[in-house]
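Note that one protein chain is taken out, while the other chains of the complex remain in position.
As written, the chains take the letters A, B and C, and residue 1 is the first residue of each chain.
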Amino acid sequence: MNYFVIGYYALLIGASCLAAYYSVRSAFLLLFSLTLVSFIVGIVGGESALWTITICAGILALCIGTAYAFREFLVIVLWGEGSKAIKTAPLTATFGLFVIMTYAIAGIFAPIIAPYGEAEVIAGAFAPADENMLLGADQLGRDLFSRLVFGARNTVGIALLATTFAFVLGALAGLIAATLGGFFDNLMSRVVDVIMSVPSLIFALLLLSIMGTNAFVLIFIIAIIYAPRVFRLTRAVAGNVVVMDYIEAARLRGEGLWYLIRREILPNSTAPLIAEFGLEFCFVFLLVAGLSFLGLGIQPPTADWGSMVRENATLISFGEITPLFPAGAIALLTVAVNFVVDWMLFRSSGLKG
Amino acid sequence: MSDVLSIVLKRLGLGLITLLVISILIFFAVELLPGDIAQAVLGQGATEENLKALREQLGLNQPAIFRYLEWLGGAVQGDFGVSLISGRSVAETIGPRFAATLFLASYAAVIAVPIAILLGIIVALLRDSIFDRVANVLTLTSISSPEFFLGYVLILYLAVKNPWFPALANVNFQDIGTVELYYRTFLPALTMVLVVVAHMMRMTRASIINLLASPYIEMARLKGTPAWKVIVKHALPNAWAPIINVVALNLAYLITGVVLVEVVFVYPGIGQLLVDSVTKRDFPVVQACCLIFAATFILLNLAADVGAILTNPRLRHPK
Amino acid sequence: MADTKKDLLLKIRDLRIEGYSDEKWLEIVHGIDLTLHKGEVMGLIGESGAGKSTIGLAAMGFARDGCRISGGSIEFDGMELTTTSESDRRALRGSRIAYVAQSAAASFNPAHKIIDQHTEAPIHYRIRKRLEAQEDAMELYERLRLPNPQEIGFRYPHQVSGGQLQRAMTAMAMACRPDLIIFDEPTTALDVTTQIEVLAAIRDIVEQFNTAAIYITHDLAVVAQMADTIKVLLKGNEVEEADTETMLSNPKEDYTKSLWAVRSFKREQKERPGGGAVPVVSVQNVDASYGDTPVLHDVSFDIYAGMTVAVVGESGSGKSTTARCITGLLPPSSGKIVMNGVEMPPGYKQRSKEQLRQAQMIYQMADTALNPKVRICDIIGRPAQFYMGLKGGALKSRVDELLDLIELEPSKYYSRYPTELSGGQKQRIGIARALAAEPNFIICDEVTSALDQLVAEGILKLLDRLQKELNLAYMFITHDLATVRSIADEVVVMKQGEVVDSGPKNEMFTPPHHPYTDLLLSSVPEMDPNWLTTVLEERGVDNIGEAATV
Partner (left out) sequence: SKAALAAPKRGGTFRLGTHDGNTSDTHDPGTYLSFSIIQLAHTYRSYLTQITPTNELGPDAAASWSATDDATEWTFKLQKGASFHSGKPFTADDAIASLNHHRGEKSTSAAKALLKDVTDIVKDDEHTITVKLATGNADLPWLMTDYHLAMCPANSDGTIDWQSGDGTGPYKIVHNEFGVGTKLERHDGWHGEGAYFDAVEMTVLNDPNARQTALVTGEVDGITQLELKTLSLLQRNPNILVDNVPSGAAITMPMFCDVAPFDNVDVRMALKLAIDREDIIKKITFDTAIPGNDFHISPNMPYWPDLPQRTYDPDKAKFHLKKAGQENLTVDLSTADSVYSGAVDMCVLYAEHAKAAGININVNREPNDGYYSEVWLKKPFCMVQWGARPTPDVMLSLAYKDDAAWNESHWQNERFNELLLQAKAELDQEKRAEMYREMAQLARDDGGTIIPMFTNFVYARAKNVAHGENLAASWQMDGARACSRWWFDS
């Protein structure tokens, strides 16, 4: 027993008592079960396990704090609808927003934020972190942190464009198909079957040999690969909506296709689409990396997270954490985006509490 | 019901046409790709002379259309030809590989689909709770890195550091017991499970939540239905369409998209075969693989569409 | 009505409920007290949007999504519902307190057969086994006069008519023989003949099982038959409460008196324009079917400009189906629809925008006909924008005007979503949407069925005024003969997909007429609390059965 362990339990038990006294049920349950778990973990894993718990809890607390502060900040900074909406947003959503904003800033101001250039070689391969390099160096001796920052710009930029493009294409076609039904639906569905069936390897190679390799081709390829999935999902969701009476009412009015889609069907199909967007957005990171494995994709020495993971993936087998930084960057963004997505999902579902 | 049957039949017919279109597409795609089989077979060692000889031997000097029609003629009769490189029959080459892929895909699917949907239901039920957050963060993290990376991590922790499972899944189907088979292929299956669970889970969650504001959900609660039953019996049946679609998509992915998992675990599946034959431009094999994949997609998409109709009475019995 | 503690079932004190809309909380029920004993039936009446449904739900300890119980106490059989755990409250619902939802169409789960939804609660509470429960359901369907009681339960909700759904909903509430049933407008969509039987069935069951009930309705005559006591509500406040006799004979408050006095609106019957006038709509020998099920057979009638044709008939007789044929939603299998002398294409898709504008339909089930994700202003504004090309300020003022017409304050309702409205309010939105198109022919499918007398009268007056000004033609599908009497010029009586009788209103209301019309007329409820009993006695039980199955 040392001071840390004593302090640790004292704090937990004290907090549990406080929670119990003020009858905050969930907080009490959480704290007290944590205490119980700590007993077991402490006995099995010793002091280091307790430290791990403490650090995790600390990080969690930090995240919650950030999210809370950021929410207050947004409420003050924003106006009108936005401010009102943010006020009721869950902390996870504001945490997600915070992360996304951080990434956006990192991406936009990458050259200012990054201490070194994207391709600048400054140290030996895999040099450990020191006072110059926050996260150490990559395989060529480039500053990993700078590459991550630049990667934000390229990766997120491309992913955002490609996903948006895929969604515009896929969702539009899906909505039209579901609304019109009949021949168009059949035709589009078959076209989509065809596109989906062509293995993306052949597809990418083909497009590439026709159009050459650059970022726009890349975005185009990704959009074409993903649009069919979006199409099918949209069509399925919208298929359930078009049979409703209110759609019938709108059709009876003689409404055009565009209005039906935009104002009547889309608002009732957003939730699954938003959820899908949140995921596809992240899949694109990996697809970009996958394509660069085929020699397509982003040109070197441009930094991109997926490729950064891929290039150094084998290191993980020896417990080296270099590939974990870009992987972590992707994971954090994935989680953040999906937290925000969850919030939007909730709002669009029409639920209120 | 007969409606559905006729839809299925019609779609199967259309599926055949789609397959034909795909086969044409693939043929010309392979034609269009830079380089050809002769070059690929002989590699760097090729000279104009022996390229010519090889092309002649393989019949590549005939016009493309002719070769395609010849192949098609055979395919229609169920003969997919022989591999241009190994000379073995395509069916023989692909058969065991595809069976292996199907096995692994079903192994993963049987675990992943129920887990994903169950998890989706649970997190929809406990939405915004800690469980919801944790489940989401974990599954999302697992899809945030390339699947082979995930494989490496699993190998590191479940095969190297704790030697619980073999790192290689290079099983030989002939001489291996069932239990042994499942044991040896557990890690690749687990990797694939982790890769697909998040997508299906989140779609389940989303489409259920999307319905929770409906009056019939309110009514179900007013009937005293317990919360989990409200979700399972009242929300889920109306939420199937998008879920089925995403499940179909992921099943297709399990069959057609996991080359890297096969490579990492050295599993003798069809993915590696396709990649090899594309790089070698071995047209009959590429074509056969692609058609198998296409049929997979067509069937799964059909299943998803039929599922969507079957789960929605309004579509099943339209006004 | 012994006021003993033992019999006390429900005691609500100072109930306050808030609703969340436009990012803030508004109080919608301002301190209501309510006491109910075992076997007692209380009628809740009041204008549309008064908070009747909200209170009804609160009696189950339930607040709609977006609403919350912000004060007061609700005590059910000694249990305080506002503080007990959710699971305890849930255990009451369905088994001891049941609810008949106002919008049956939306409240049935579209994915399950009706009977499966019926048997869910009894099976869940282990009151009955599945087969028993199904049998019981069929029995209840029979008592509630549903056609084919053995079979209808195995249909999906979208396959039965509005009134049939409502009765299925009532049957469902009775499945567990609860102590308290909250009927939220259970007969609004029923024709009078069916209504009688359903009312009788409800009364029977309530008496048989000593069930207490809160009967929410806008129809005074109905409530007079059913309730022991009546409570009148206005804008979330109680106006007065008394036992039925007293309330009917001697209402104290002015508001109540005004409710009692409404059935005064009456309009002169107009004659068909003579000579070569062309009917606005002419339905000629229309047959129609849903899939293989024939529904309409040889339906013909004409509607002339400036006239109102009321279509009456029992629930499920094909009234709504006729409307769907006219609008082109359901292309008739034979026969034709002629408008202003021009034969209409059978499907709406082939019709021009102008043709579509000319004929507007107000849906019977307001709930499902309003897009839940579109704000009121857009729902109403859209036709004005679409057909008239109104924009910006002009559009807004038109929407405000329309909201005023249907007596909804624009400032309050302008940007709400349909889920934030009461049943009657939704129906009025449907009316406004049709009016916004400025058509010359409107199909009103049960437009006033969910409205209280005052508002309904307002709407009828409005329709009448518009008819005079714009020479509109109406096809008025309704079950309410009082309404028919007040506004119709001609009447079409339908039964089992056929027109059994038709003619000018006055002729129809003066004997002799077709026996079915006769039955209809004699089924209109009267304000006398003993009316139902008397009618039933007069007809004899057998007679009712016959009437419904002929």
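Definition applied: a residue touches a chain if its C-beta (ideal position, glycine included) is under 8 Å from a C-beta of that chain, and two chains touch if they have at least 3 such contacts.
Note that the coordinates shown come from a computational prediction; the quantities given were computed from them, not determined experimentally.
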- Thinking of the complex as a whole, which visible chains are touched by the chain that is not shown? A, B
- Just name the one of A:5, A:41, A:75 or A:140 that touches the chain not displayed here. A:140
- Query: Where the complex has a chain not shown, which of B:152, B:216, B:253 or B:297 is the residue touching it?
  - Reply: B:152
- Looking at B:83, B:101 or B:210, which makes contact with the chain not pictured? B:83
- Note on the structure: Of the candidates B:150, B:231, B:264 or B:288, the residue in contact with the absent chain is B:264
- Note on the structure: Listed in rising order, the chain A residues that touch the chain left out are 119-121, 124-125, 139-141, 205, 208-209, 213, 292-297, 299-301, 311-315, 317-318, 320
- Query: In the full complex, which residues of chain B touch the absent chain?
  - Reply: 33-36, 38-50, 53-54, 57, 83, 85-87, 93, 97, 148, 152, 155, 159-160, 163, 166-168, 170, 263-266, 268, 272-273, 276-280, 282, 285
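The criterion applied here is as follows: only the chains that are shown with their structure count from here on.
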- Gap in Å, rounded to a whole number, between the CA centres of chain B and chain A: 24
- chain A residues counted as touching two or more neighbouring chains: 348, 350-351
- Note on the structure: Among all residues of chain C, those touching at least two other chains are 65, 329, 372, 419
- Query: Contact residues on chain B for chain C in the complex?
  - Reply: 213-216, 218-226, 229, 233-234, 237-238, 311-314, 317, 319
- Message: Quick check: in the complex, which residue numbers of chain A touch chain C?
- Response: 84-85, 88, 244-255, 259, 263-264, 267-268, 348, 350-353
- Within their complex, chain B touches chain A through residues 14-15, 17-18, 21-22, 25-26, 29-30, 32-34, 127-128, 130, 133, 136-137, 140-141, 143-149, 152-153, 155-156, 160, 198-199, 202-203, 205-207, 209-213, 238, 241-242, 244-246, 249, 252, 256-257, 260, 274-275, 278, 286, 289-290, 293-294, 297-298, 301, 304-305, 308, 312, 314-315, 318
